[in-house]
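The complex appears here without one of its protein chains, the remainder shown in place.
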Amino acid sequence: MSIYSYLMLRFEVVITLIIFILLVLKLNDADKKEKSLLIGINIMLLLNFIVGLLPMAEGNLFMGFFRSNGLLVLQKNILNLGLLLISLTSYNYLLKNNNRIEFYILMLSSMLGVFAMLSSGHILVLYLGLEMSTIPIAALANFNKSMKNSSEAGIKLILSSAFSTGILLFGISLLYGAVGNLSFENIQANLQLNELTLLAFAFILGGFAFKMSIVPFHLWTADVYEGSPVAVTNYLSVISKGSVIFVFISVLYSIFSSFTDAWLYAITILSILSMTVGNLFAMRQQNLKRFFAFSSIAQVGFVLVGIAGASKIGLTSATYFVLIYLLSNIASFGVISAIFDATGKETINDYKGLYKSNPYFALILAVSLFSLAGIPPTAGFFGKMFLLTSSMGNGMYVLLAFAAINIVISLYNYLRIVKTMFIDDAVEVLPVVGRNFGMKMALAVCTIGIIIIGFVTPLFQYIDVLSIVK
Amino acid sequence: MNVLSILILIPLITALVLLMVRKELHMKLIALFGSIAQLGYSVWLTNYYINFRKAGDTAEMLFQTSLGWFKPLNIYFSTGVDGISLTMILLTAMVVVAGILVSWKIQHQVKEFFFLIVLLSLGAYGFFISTDLFMMFFFLELAVIPKYLLIGIWGSGKKEYSAMKLALMLMAGSALVFLGIAALYFASGIYGGQYTWNIHELTQINFPMSVQVPIYLLIFTGFGVFTAMFPFHTWAPDGHSSAPTAASMFLAGISMKLGGYGALRVATYLLPNAAQEWSWIFIILASIAIIYGAFATMMQKDLKYMNAYSSVSHCGFVILGIAMLTKTAFMGAVMQMVSHGIMTALFFAAIGMIYDRAHTRQANELGGMLKQMPFIGTAFIIAGLTSLGLPGFSGFVSEMTVFVGSWERTGIFYRVATILACASIVVTAVYILRSVGFAIWGTITNKEYETLKDATWNEKAAAVLLIAGIVFIGVLPFWVVNLISNDTITIFNKFISVAVAN
Amino acid sequence: MEQVPLSHVLILSSCLFFLGIYGFFSRRNMITMLMSIELILNSININFIAFNKYLYPHQLEGVFFTLFIITVAAAEVSLAIAIIINLYRKFNTIDVEDTNTMKF
Partner (left out) sequence: MSTYDIAALLILLLPILSFAGLSFLGKRITPCTAGIVGTTVLFVAAGLALFTAYGYFFQFGEVAGAYAHHTSLEINWLQFNENLSINLSIILDPISVMMLVVITVISAMVHLYSFKYMHGEERFATYYAYLALFTFSMLGLVVSGNLFQMYIFWELVGVSSFLLIGFYFTKPSAIAAAKKAFIVTRFADLGFLLGILMLSYGAETLDFFVLIERLTQPDSVYLASFTATSFMGLSALSWGLLLVFTGGAGKSAMFPLHIWLPDAMEGPTPVSALIHAATMVVAGVYLVARLFPVFAISAPDALAIVGYIGVFTALFAAVIACTQTDIKRVLAYSTISQIAFMMFALGVAGWGEEKAEGFTASMFHLFTHAFFKALLFLGAGAVIHAVHSNEMKDMGGLRKSMPITHITFLIACLAIAGVPLLSGFFSKEAILNAAYHGNPMIFYVALLTSGLTAFYMFRLYFRIFWYKADEHGHHNHEKGMWAMNLPLIILAIGAAFTGYIPFGDFVSADGKPFELPFHLTFSIAPVLAGVIGIGIAWMMYSKQNSNPDKVSASFGRFYNWAYHKFYIDEIYLFVTKKVLFNLVGRPAAWFDKNVVDGMINGYASITSTTSEAIKGMQSGRLQTYTLFFLGGVLVVAILLIVNFI
């Protein structure tokens, strides 16, 4: 294999390297020097991120089982950034937890799966990547081994994900029966619209929708998010979800491009359900992690609105939105985890008067909430509006009507938290929560990103250039 | 650097500087100087604009620029002003200065308060100078959340409910607007060959009727929510009454004008065919708002509720003027926006001053305020008289222009609407005089009120500024008319050309 | 020798699939649920093999897919059982109906 091939594979190679280093460290009992270990790991992740930024390489490897192109590199970079930020925000959590190396090994394994999935050129690799990205997460969900909730989260995740895998695979098997060769090009070329393929599509859609937690395949989400450690919730809501969204777009736009009408129809229904149900449930939540679970369900509904554009704009805006969503969610979870680690509180009512006790956290959380709600000048505004624009371009009027309604409901949901932080008086004043360097950096990157991405537009143009719809 | 960008830069810099200082007095001074600088700049800009016009520049808008923003979506940062937007900018600048002055005594979270106020004004300035629909929408939305926070944090009464209601309703309105403009964007690609958000380019395109109608209804209704159009007005009474004084002034004085301006500049101007066919809906709604708002006002005891409902009624004139589609009516609508903006700001300022002292806004609990606080009482009466359309104040000229303009539209339906609108002047008189009679005149009902002090320097300055504005327009209306008439005619000519084309 | 037609095999695999699903829904013991999932996966494996054998006999994609499925399933189940053990320590039961502390 040439250097060029390694350049194409650099994400996967670097992650694997780190995993190996961590294994070696684990064997050497490096767990004891927790601080230097964590700093070291974070530096490695930073390097990983930097390596990702190296000049991109396009092409196919392994007979087309592995692809690389500009957009994929960008998506991987986005996810790498997310990984780094999540790692930084979970510094305090891991400091207290003794199994930090396992934590990273599991997370990085999942990340490897994510990269494999993104780069897949064949359904087999896609399937493997999907599984590889999910199974370690189930272990991570159960990471707080001493907590009941955590076990429950783990079992719910693993069982329902196994079930969803079954459904997905059943769909794939039908698809295989229909086309005979599961490489993407072949499927795209040979797919015909008939009962069998539609059935296969529905099953595959179910499998993906499960991973993206689209209603009605979402029910595991809230429980798993609530039970898992914040860092894992963060990872689930951002990396897992974001990566599957990326893959899902390419599956829809390329593999199933021959029956766009059918998937538009399905997506419209799912999107409406996701937005509405997600928002309606978010409305009644008290636990913040649970709240964000439903919020993320609603957000995915919005992404589907954009995907329903079925065009270059759809691809661009969805990618752009995921980036913004990633920054916003990481910032929110960063704040939640900082406060949880310091005080053990994670319900909305505990945040009363947060602005008075911890103004910076309150402001950062507010900015990220505004971004999620799509309020200018945060980038979320642009992200959301572009999704709507994309959908408008395809004439999805019913979907847009529901999106408009849901923008309002979601604003209510997010403002509820803002209100708690800024307007309500504290019943019990929270102590001033300290911020370590990692947390500061992560939150700063997120906040600055949220604010400037809407104004520094070359990034958007770059995504647009890379987004190619075949 | 474009002259218009400075309009955005001044508040932006003010806001940033505000964030850096620590002393409360400095914050107030910075906010005040920032807003005064903005007012001064707006006046200078107006003069500059007039000179350009005198020199014979007949471009539709002046000082146009266009910077790429989101180029793949053809979103540009493009600016330009005409007389209509300039008057709106002047109005905004004036209300902001007055609002900052009346908030001088604000107690807690001073920095946040002024920051939000400056941010709100930034939204308004940006909105008025935009010629790109997306940019316009950006600024429209920008102003929503500051309102929520201003009401929620510094408000009174059932502030959380009101703030939430306001934010949600305005958000719903803006969502409709966005759907409309996004549809327009794609329609421009299909029917004009060039995807664009730019107002000037969009006016060149003749959209087919089937495209225009839904977009028109969406955009007009969306902006209508901002203008408190019946039946989407209920955010206004609750919002205004819970808001702190300055926020009420902004809400009624500026925010509601965003809607009126948008309904005129976007909905009506860009979609003339649909406007001609469908504006009757909004005429009906406006007539209802005018009369029904006035009657609802009559029953209010709380002065802020009263003024809020009266704003619903008065903004009905704006909608009516826009929906009537005659050039005089357009002119009247614009004048009514300015007039109502200043008047209602003065009204809320006066009510706020009374409330700060007497700690009640119930008209029947007050009384004898004129005796105790002649300045505030007089300001209240002047605001009231403006509201009921007394000549010499701005309310009269603007309402009359709307009436005359509406009367130009022949046909029984339009006549009835106009007559209903005219009838509101009587009801307006009733509620204004009732409130003056209860709260301002009469004897002092409460012993505690006998120690109340009259306005302080900052309040006086605010009131004098606003009264000066009212009287200026009321006595020299031709100044405003000269500034805006060409532009309303431009909008009107669109209809003529459409009529000819058909 | 007369071949068993494809449809028969597919009917078998479908039956297996729905048996698995039925088991997954009706069993309350988590281990049994895992076994049901195995049934589902096996039905899929049969599908793959059958399609491969009957329709696309010149390539071995289906067969390979099946190999990977079996491997992944093993990994999945091992993890699941680990979690179930952990769960048992907390709940003292592996009845799926009892693990509903988080809801609504």
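We just call them A, B and C in the order they show up, numbering each chain from 1.
The definition used in the following text is that a residue touches a chain if its C-beta (ideal position, glycine included) is under 8 Å from a C-beta of that chain, and two chains touch if they have at least 3 such contacts.
Please read all numbers here as calculations on a predicted model, not as lab measurements.
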Checklist outcome for this item: Omitted chain touches shown chains A, B, C
Checklist outcome for this item: Answer key for C:Ser7, C:Gln59, C:Ser78 or C:Asn100 versus the chain not shown reads C:Asn100
Item to check | From A:Leu47, A:Ala262 or A:Val469, residue that would touch the chain that is not displayed | outcome: A:Ala262
Checklist entry - So which of B:Met94, B:Ala296, B:Ile351 or B:Ile491 would be touching the chain we can't see? => result B:Ala296
Next on the checklist: Tell me which of B:Gly34, B:Gly80 or B:Gly368 is the one touching the absent chain.
Outcome noted: B:Gly368
Checklist outcome for this item: chain C positions in touch with the non-displayed chain are 21, 24-25, 96-97, 99-104
Checklist entry - Of the residues in chain A, which ones touch the absent chain? => result 155-156, 159-160, 163-164, 167, 193-195, 198-199, 201-203, 205-206, 209-210, 215-217, 219-220, 222-223, 259, 261-262, 265-266, 269-270, 277, 280-281, 283-284, 409
Checklist entry - Can you list where chain B touches the absent chain? => result 165, 168-169, 230-231, 233-235, 237-238, 292, 295-296, 298-300, 309, 327-328, 331, 368, 370-371, 385, 388-392, 396-397, 400-401, 403-405, 407-408, 418-419, 422-423, 425-426, 429-430, 433-434, 437, 440-443, 477-478, 481, 485
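Note that in this section only the chains that are shown with their structure count from here on.
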Next on the checklist: Based only on mean CA positions, could you tell me how far chain A sits from chain B in angstrom?
Outcome noted: 42
Checklist outcome for this item: Here the gap between chain A and chain C, centre to centre from mean Cα coordinates and rounded to Å, is 27
Checklist outcome for this item: Whole-angstrom distance, CA centroid of chain B to CA centroid of chain C, is 65
Checklist entry - Residue numbers in chain C touching 2 or more other chains? => result none
Checklist entry - Across the complex, what residues on chain A touch chain C? => result 124, 127-128, 131, 135, 138-139, 142, 145, 147-149, 151-156, 158-159, 161-163, 165-166, 169-170, 172-174, 176-177, 180-182, 222-223, 226-227, 284, 290
Item to check | Residue ranges of chain B in contact with chain A within the complex | outcome: 68-73, 134, 137-139, 141-142, 144-145, 148-149, 152-153, 159-160, 163-164, 167-168, 171-172, 175-176, 178-179, 182-183, 185-186
Next on the checklist: Touching residues of chain A toward chain B in the complex: what are they?
Outcome noted: 313, 316, 370, 375-377, 381-382, 385-386, 388-389, 392-393, 400-401, 403-405, 407-408, 411-412, 415, 418-419, 422-423, 457, 460-461, 464
